[in-house]
Structure formats: C-alpha cells, structure tokens
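Sending over a structure as structure tokens; questions will come in a sec.
Of the protein chains in this complex, one is absent; all others appear in place.
Chain nomenclature is as follows: A, B and C, assigned in order of appearance, with residue numbering initiated at 1 for each chain independently.
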Amino acid sequence: MGLNPVIEMLGRRLRLAVIGGGLGSFIGAMHRQAARLDDRYEIVTGVFSSDSEKSKQAGLELGLAPDRLYASVQEMLEAEAAREDGADVVAIMTPNDSHYQYSVAAVEHGFDVICDKPMTNTLEEAEALHKKVQETGLVFCLTHNYTGYPMVRQAKAMVDEGELGTIRLIQVEYVQGGKAEEGQDLPPELSWKYDPVRGGPSMVMGSIGTHAHNLARFITGLELAEVSADIGSIVPGRVVDDYAGALLRFENGARGTFWITQAAAGVENCLQIRVSGTKGTIEWMQEFPQTLTFMPLHGSSQNRTPNGPGTLPLSAHSSRIVAGHPEGFHEGFANIYSDAAEAISARRTGKEPNPLALHFPNSWDGLLGIRFIDSVIKSSEANGKWTKC
Amino acid sequence: MGLNPVIEMLGRRLRLAVIGGGLGSFIGAMHRQAARLDDRYEIVTGVFSSDSEKSKQAGLELGLAPDRLYASVQEMLEAEAAREDGADVVAIMTPNDSHYQYSVAAVEHGFDVICDKPMTNTLEEAEALHKKVQETGLVFCLTHNYTGYPMVRQAKAMVDEGELGTIRLIQVEYVQGGKAEEGQDLPPELSWKYDPVRGGPSMVMGSIGTHAHNLARFITGLELAEVSADIGSIVPGRVVDDYAGALLRFENGARGTFWITQAAAGVENCLQIRVSGTKGTIEWMQEFPQTLTFMPLHGSSQNRTPNGPGTLPLSAHSSRIVAGHPEGFHEGFANIYSDAAEAISARRTGKEPNPLALHFPNSWDGLLGIRFIDSVIKSSEANGKWTKC
Amino acid sequence: MGLNPVIEMLGRRLRLAVIGGGLGSFIGAMHRQAARLDDRYEIVTGVFSSDSEKSKQAGLELGLAPDRLYASVQEMLEAEAAREDGADVVAIMTPNDSHYQYSVAAVEHGFDVICDKPMTNTLEEAEALHKKVQETGLVFCLTHNYTGYPMVRQAKAMVDEGELGTIRLIQVEYVQGGKAEEGQDLPPELSWKYDPVRGGPSMVMGSIGTHAHNLARFITGLELAEVSADIGSIVPGRVVDDYAGALLRFENGARGTFWITQAAAGVENCLQIRVSGTKGTIEWMQEFPQTLTFMPLHGSSQNRTPNGPGTLPLSAHSSRIVAGHPEGFHEGFANIYSDAAEAISARRTGKEPNPLALHFPNSWDGLLGIRFIDSVIKSSEANGKWTKC
Partner (left out) sequence: MGLNPVIEMLGRRLRLAVIGGGLGSFIGAMHRQAARLDDRYEIVTGVFSSDSEKSKQAGLELGLAPDRLYASVQEMLEAEAAREDGADVVAIMTPNDSHYQYSVAAVEHGFDVICDKPMTNTLEEAEALHKKVQETGLVFCLTHNYTGYPMVRQAKAMVDEGELGTIRLIQVEYVQGGKAEEGQDLPPELSWKYDPVRGGPSMVMGSIGTHAHNLARFITGLELAEVSADIGSIVPGRVVDDYAGALLRFENGARGTFWITQAAAGVENCLQIRVSGTKGTIEWMQEFPQTLTFMPLHGSSQNRTPNGPGTLPLSAHSSRIVAGHPEGFHEGFANIYSDAAEAISARRTGKEPNPLALHFPNSWDGLLGIRFIDSVIKSSEANGKWTKC
C-alpha cells in the first residue's frame, strides 16, 4: 500500500459513524481497529448500545466528542446528515436482525454503508436492500472480511489470470468448536445467536456459512447453480442449527462440497478452501493465512506468501509489509475497510478509484449469501433434492 | 511388536502363494514387502501374470523354486493344496474383476486369503464371497491398508476408550491428482482402471472411495445409515467416474461428509479424516501419517505420535519403533499382513491370537464397502435422495 | 485488551512526534500503524526526512497540520516542547547512526521516547543513553517488536510460572535471504545498511542479531555470561558482515547456540527459538507466530494458540481477539507501542500502570544488545575465545 488515497482525494479522513459494537464486543473493537489501521477513517460518532446511557459511556471511553453521542440511531443519522462536518459513512455491527433496518435508514439518509454479515435475516429484506443500494448508487460494503487476506486475494488473482486453468472442483469448509457443548450459555452480548428471531433462520449459516459461500465465489469467480444439502442441529437440546453440509454444482459445471459446523469440539476457527482447475490446485487455511499452497499439474507444490515470488497485483495491493512478516485477521479486515474507503472517496469526489480497490463484498454478494441460506434449507427439507441457488 | 507369533505358534513362517502383482506392479511389490517386513511369511509360489511365460519369469526373478511356478491359478491352487509343504495363504492383487473368482477358488481349496480392495465388482459377488468365508471359517483379510497406520489405530483406540465421547461429526476425504489430465493414458498394467467392466461400476469409488469409507468406519466404529450423493466424471471424455461427494448419516445420528476425487490436479495422495465427539476432535492426514492431532473440548491441541505419550495398546501393537522415527505406508501395509498372519496361525493351531491382532479388515468390511458404492450410485441417480447403506 | 488506558488516565490520546520513516519506508508505515491500532496515540508532527521539503510533503500526505511540519528535528523538539498542546512522545525510526543523537535530544527536551533498534552504534553511546534515561526517569521504549507477539509473551509467562522448570538449553536463530545475492544493491532508503559508518559495526548483528538476542533474554529471563563466536561475510565483495554464529553460556549455567544470517538465499524471515527446561521444551517460529509448541517432559506435544486453553495473563493482555483469528507482525508491534503508551500515561499522571504493560524493551535491554554485539566481535577476533557479555 502506498499513499493514503482518501487524503489524496478528499483532503481529509472519512468520518465514520458506528452502530453497535459496544465496549465488550469483539467485533466492535475489530471494526474500529480495521477502520483505524490505514488511517482512512476517523470515528466521529456512534450508537454503541440500545441502552442510551451505556452507549454514551462507550462513546466517551472511545474519546468521542460528547455532543456527538446520540440517544438513538435515528437521532444520530438525522443529526449527522444535517451537520456540515457530519459523518460520511455508517458502519453497522449489530445483531443480524437489525442489519436491514439500519442499512436502509443509513442509505435513506445518504450515507455510504459498511455492514456486518449476513446482510439481512430474510430473502425479501436482502432483495429490497440490494435494490435500494443500486438505486442510490451509494457504496455498500459487507464485511466478509476473509476475502481481505492477501493470500485469498492472491488465490482470486491466480484464478483470474488463468494460472489454475478451468475450475473443476471446489471444497470449502468452516469448522468451529465454540458451540460444541451441550447446555452451554453464550455471553449475554451474543445470546441473540441462539434466538432464531434475532439471529435469523440459521445460526450456522448466518454466522459462518455465508463466509464460506462468499469465499468460494470470491476466489473462483463462479456462481452456484444448485445445491443438495443437509442442515440441522447435532448438539442435543438446541433450537438453532449447528451444522450444514452441501454438495455443490456451479454454473460452469464444476462440482464441490461445503461443510460447516460450530459443534466440532476443540476446533478453533478452521475455514479452509481447496480449488482445483485443469492446471493445478490451491489450498488455503484461515488459521495459517500467510500461506497459499499451489500444486501445479506438473511441478512441485509451492508455498506462496504475501509479497513473495509470484505475487500478483491484487495481493500486493492487499499487504502492507515485506515477505515473511505475517499479517493477520486485523489486516484482512482492514483491507475491506480501506478498499471501501477508496471507493467511497472516489464516489464522493467523482475521481477514479484504483480498480484493485473494488474487490470488497457488496450488496449483490450479500443477496447471494441470503439466497444460498434459503436454498440450503429448502434442499434439506426436500430430502436432499438438488435446488437452485 | 515383540516375538514372532507365527514362529511361536507354527514353528515356521506361513507359506504364501501370490496371484497377480507382476514385476512392474507397484502394488505387487508393496504386498511382497509387507509380507516380508515382519518375517511372518515366506513367499513359496505365485502366478504373477495371466501370461504364463511372464509369470514364470517373474517367479524366477523373485528367487522362487522353478518347480513351484505354475501355468495358471487353478493349477497352482490344486498343486499347492496337494503338497505336504504347500502354501497356507493366497494373496490376491489382480485387477478388481478377478478378486471374486480367485478368492472363491482359494477358499474352496482351503486357503486363507489376503485380497486387495475393493473385494468384488458387484454386490452379489460380495454377498456370496462373504457368505462363503463365513461358512468355511477361513481367514479373509482385505488390504484396506490405511487402517494399519499406528496413528489410525490410535484414533480408533481413543474412540473405543471414550476419549472423544459420543461421536457427532465425521469428515472424510480422499483427493488425488493422478487422473486429472484430459486424454491422459494409464500405464498398460493399470489400463483396466478406465474399463468399467474390469474396474467395476465406479473407478473412483473402487480405487479410493472404499478406503475412505472403511477408514471412517474403522476409526469411529459407527455404521452408516443413509447417504445423499453425487457421483460423476469431471474430466471431459472420460467414461468412468472420477469424483464423488456424499452427505452422511450414521446409525447413532452422527452426521458427516465424504468427498473423493482423482482429478484434483497436482494433489498427491491426500486421504484425510476429522472426527468430532462430545469431548474433542481428532484429525489425521495420510501424507503425514505419524501425527494424530487431538483437540480436546477443553485443553490445548495435541500432536500424538507413534509410541509417544498417551499411546494406547492397539497403536503400540502397530509400531515397531521408538517415538520420533517415522513409519510409513509399508509399515501400515505390513501391519495388515502381520495381523492376518497371527490370526491365520491361531486358526491353524487352535491357539489364541493376541486380540490386538484382530483389527484387520475382513469380508464383512468388504461387503459393506461394495454396498456403499451401490448406495452412492443409487442416491446420485435419484437426484440426491437419501438412500440406505 | 479492554478499555483504552491512555484515555482513562490522560483523558486524551498521547501526542506523538515522529523522526524518520518517510513515505517509501516500510518501517515508518509500520510504526505509524502500530501507534494507531489501539488508538492510544495521535501523530501530531514529524520530521520524516533530512530533506526538509520531502519531510513536509510527507507530513501533508499523512494529513498533519502544516504549521507543525518543521525544517529539522531540533526545531521540532524545541517548538513542540514549548507548545501547550505539544507532543508527549518522540518516535525515532532513522538509520542506526542517528538513534543516539535523536534519543538524547528528545530526552533532553523532556520527551518520552520510542526508538528503533539497535539502540546505538557504539557501546559508549549505549551506556551514555541508558544513563541519561535512568537519570531523567522518562520512558524509553526500544522496538524489539518480536517480543510483542502474544505467543512470545505466552512463552515468557510459561517460563516465569515455572512450566518449563529450570532452563537448560536455548537455541535461537534468525535467518533471512534478503541479502544473499552478490553485487545486489539495496533500495536507496536502505543503502546505509551497507555502510559500516551509518549502519554500525555489524550489519547482521544490528539488523537482526539484537532481535534474536533480545528474544532469548525476554523469554527465558536469563542473562548471558559469555560467548564464543564467529562473525563475518559469506557473500563475496561485501564489506559488512552477513552471518554470525555463537555458542552461548548463560549465568545460570544454561547452554545454547545463536545463528543469524541475511545471506540464506530464498529464506524470508525465519526467526526461531527453542528453549528447553527440566520440565519441557517450547518452540516458536516468527513466520507462524500464532503457534507456540510446548513439548512437556511427560505428555503429548501441544500447540498453544493466542487466547486458547492455557493462555496466561501476559499473553491474554497481548491479544485483541478470540482464538483462531491470527494476529501478526502489526499487532505484535502495536503491543510494544500500546504498552509504552500505558507506561508513559502512568508516568505523566502519577497513576499505576497495569503491571502486564511493563514488558516492553527499554534502554537496559538496548545496552545489553550493544554489549552483545561487542562481545561477539571480540570473541570472533580472538579465535573463538569465550568472552564475557
């Protein structure tokens, strides 16, 4: 990464308003760090909790100006839209059931939006939100952060450049163990995940399944045609689902599998993908993100690393550092934020963004994710019948 | 491994007759090395090729006595059955379509049998052979050699001992790249694999799918209830299938996935399994067979190694060496041979074998493998419908 | 990490002045990102280049106020010391030969200091600077950033807690390939590394040797007694050294080795350490920083991960994220900055810092690093004679 394109275009940092992500929240801190890392955003306001006192307390502890700590999201959006120096962008990191309403409200007030995944809880909401984003021309960035890792982007670029040939086989899995224990409670700020009304029709798909789905689409550039799936709950006494498996058929004829669970006792955060084309196979594991294994059809298996030999421009664009110095989850997340910042600044100034900065997930990706959840559930209910995506 | 139980029981090595595995054959050399490693067998005769001249030549090059090099399998079985010092055991390593006939002939002549997988090409043959083996009480050993690795046996023993709790989730995959190239010919001695008549109803299932299926059953001790599958050919112009995916439901309610292919360009021999129970998860990869990763529900991930801390008796029984000295494919294969030797010697002498030696795959395992192939094909033909196994 | 202790103590972020690290500089961007990540610093001014025009340009591109872009370090220190809202801390990331002068100047103007390693180019300077820091009571933080990784801190905490028993054996190595090519030029901004006057008496020791030395001391808490060393240049035509090896004797009787080079063609950034005590051995590799392997005397080898089972408080303090989400070089570097920020804020407010925040390297560590360089060179010149450290 070179100069700061936001300062270059706007003459200042983007002003960010935050919804959700109170002080105890892991994902809230992550969003703020991601916004800060490349110095393209300044957090100017936020509603961090539905409890307005807690929200204000959080804002003060984050060093925000007291006069920009509002009692509600609605109040914040109106006040900031009215300020000369008001926020440019709204970042949403609330439980799933409010992504839709806050996104729509932000868009309606003219803000660009950065929103946590899944985009919405229903297919109807997803379609409506995508339509609204398209109509307004605003930037909508969905934080499928795993697509921000340099070696995921290297993988995508290798596929785009034809280094793998025609893609034939795709295996993607996302296995966690955090919800493996029977009767285990979640911390209060995450308890909505066990509530199908707030967390959406599928805990496991909303939490990690859309990440896996998005990762496969991002790297391969392929869209799913149909799916044969099984989804359910393996931990006794649970009302939300905790595993899903699917067989995949892509539009180009490629085949694949998809396997996700949060009930694999002892596993940390194992998101993995293997993609085979006519010219070779690549493998990537989130827990060792700085290695992309490339197994060419003829030739030794190779370990590609960030800014190592063979680095393609999209990957180089996504790394801050010389080879051998690991970047991690924060940097990948920050890449999504920083690319969105460039797109937003370009939109606001009418300037041309770096095309390499336009690979962050958007509302179309979000809509496809919700459609995929819907198809998996339908196929599972239909005894594994192949179902359109 | 301690003293030689075959010499202890019989006062001599078992006399082995070989069918198939001519001099250029990888699998033939492997069988012979496996038989030799622990000094429990002496190869005394063999029909190595359907061409009787080539067969005799091979026998001479292997140092066999000229008067025990026969013109046909039939002649060998009769002559050896009639000799005072005739063979005890017949090992079969021919193309799939002759496993049934040679196994039946060997059993009918009173020989114990060691046979390559898959057991037969049809379900009818598998049922008939299993019935015949049961009726005769002879030993029938199927060389699902991957179950011979010390850490696979450690995994099985950990499940048996309850170290994983109740098994919930099983992922097994076997990915190879050897048949990824379009238009690629096989060496002549393997060309039968591309011939559905000789290789059986499914190349990929017969070659590697039954290994993956057997491995999952061996480690977990669970039987499959039903399967939802997709099988086909991804490499253009191929008449045999080269990938299969399946979602799995086990009799105890556990869920899982199964993914196999021989068309993943650049991949060598990636057989992997992950099994999660209520108390933890284990992972094993054939390409690094000396490590079994154990992730307990509470506690750090552990690397279990052969004869390292926590080694259970079945694993210790299956390793010849102190910790840190890798054993490989040969030793795993030899474990199958050596355990079968102990069972055969016990049967022939009426003595008690070591119970740890009785974990080699048998005709029941072979029959279930063929049933699994059948179920996968039927489910795939029925649009992914869940199908009994 | 919880609330922002700097805002808690000071009611605002620390104001940071930067010396060096112009726009093309890798290390400059790293320092700024490290300062920014946890929101404890605001960069308010800087002299980024000895060319005052370039320096101002850089400041503008970083979004700094034009009236705080000075023509020289001297001018900056004076002006900022005089301002009501002047900088609190000076961060120095210039070539090695100016660390001493800028550090002394900063300290003399009353600033706390964060300085890149090695602390100085001569032992005399190191002793003088350390003495001055001690006299003033200011905070001096040396960016041996590798000690900021969560699993390095876990290693230190495990040693401190006695989990390894008495330390006996230490192997540390730092192997890079970036300077393996004969006749290869460095980019202009790094060309001082090949100049013994600017880069110091030993390129390889100054660049990476002090990191390895510091890492071993940090984790084990042991001090070196004496060293037997060999240092030189293996790439023909080079006037600075590019490898050094040493045998180590620690004050408690532990033994070890030290091996560093920048001439190992193809290697990226391989800093590794293995420490054995009476109760077990730990291994850590910078290129896979989120794993700390712990091999207990009795028990399976374990993979410790950030915030995974067994995490000790110092490691938990040093990680922002739940287990399975890799942190990297930036986060480790940021930990050094953030801990220094806490110490500085506590000093300025007379409050008690969190004791876990006091593990950043300081001027004593810097002095010992320079002494180590001196001892290695002396031993090597004395034909490997054991030499005091």
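Just so it is clear, a residue touches a chain if its C-beta (ideal position, glycine included) is under 8 Å from a C-beta of that chain, and two chains touch if they have at least 3 such contacts.
Quick caveat, the model's predicted, so the values are computed rather than measured.
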Option from B:Gly221, B:Gly328 or B:Pro355 whose C-beta touches the chain left out: B:Gly328
Touch with the omitted chain, as defined above, among C:Val104, C:Leu169, C:Ala225 or C:Leu356: C:Leu169
Sole residue of A:Lys179, A:Arg304 or A:Arg320 that reaches the chain not shown, by the stated touch rule: A:Arg304
Touching the absent chain when the full complex is considered, from A:Phe48, A:Tyr174, A:Phe294 or A:Phe360: A:Phe294
Where the missing chain touches chain C, by residue: 165, 168-169, 171, 173, 175, 177, 180-182, 228-230, 232, 234-235, 243, 245-247, 249, 253-257, 259, 261, 263-267, 274, 276-281, 294-297, 299, 301, 379, 383-386
Where the missing chain touches chain A, by residue: 294, 298-305, 308-310
Touching residues on chain B - with respect to the absent chain: 1-4, 7-8, 12-13, 23, 26, 29-30, 32-33, 36-39, 61-63, 176, 178, 267-270, 286-290, 305, 308, 320-331
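As a working rule, only the chains that are shown with their structure count from here on.
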Chain whose mean Cα position lies farthest from chain C: B
Chain A and chain B, separation of their C-alpha mean positions in angstrom: 43
Chain A and chain C, separation of their C-alpha mean positions in angstrom: 34
Intercentroid distance (Cα basis), chain C paired with chain B, Å: 55
Sequence positions of chain C contacting 2 or more other chains: 305, 308
